[in-house]
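Following this message is one structure expressed as structure tokens.
With one protein chain withheld, the remaining protein chains of the complex are depicted in position.
Let's turn to subunit A:
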């Protein structure tokens, strides 16, 4: 509140008349209950336009949404993991990571790396035979087809090939990577910076 008797002019910055009350009228009424959930609607909105175009739009909208709901694109939370054949998506234009076979293999390979290392020795001979056999089969079939397009019969074999490439390639998902930083690895410094230039590196830590 301006002007508490300091100095001569105890005028306030606004003019009472300008606000719209006179001197004698009371101020706004005090509120005794919580305000209503929605403000009251003073003017009703205009009615909706219903002409030929809008009728057509209504019918088409319903039609389109029913078709979409019934189409295979409408994903329901099912446990079905073999979706690559059912979903009419153009798979050869999508990133490889969206295709389905990866999660099964990586899920077992990701955790417990040490156990796998031991297991691999036992499995290896069998795996190698299986891989070789499949490679022979796929090579002959690929020659017949002529181009590398996905065919539903070849799907399993080509998926296996991709998985083999996966095993050779460095793992993409580093389990210790949180939010794209190597914070976990950098938190504890390994002391190599100890004998570097120490100008201005004193963070205020006491040195004893």
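Definition applied: a residue touches a chain if its C-beta (ideal position, glycine included) is under 8 Å from a C-beta of that chain, and two chains touch if they have at least 3 such contacts; residues count from 1.
Everything that follows uses one rule, which is that contacts and distances are computed from a predicted model.
**Q** Using the UniProt record as the reference, specify the protein name of the hidden chain from among "Regulator of G-protein signaling 11", "60S ribosome subunit biogenesis protein NIP7 homolog", "40S ribosomal protein S24" or "DNA-directed RNA polymerase III subunit RPC3".
**A** "DNA-directed RNA polymerase III subunit RPC3"
**Q** Could you list which residues of subunit A touch the chain missing from the display?
**A** Contact residues on subunit A toward the absent chain are 9, 11, 13, 20, 42-43, 45-46, 48-50, 53-54, 56-58, 60-62, 64, 67-68, 71, 73, 75, 77, 81, 83, 87-100, 103, 148-149, 169, 172-173, 179-180.
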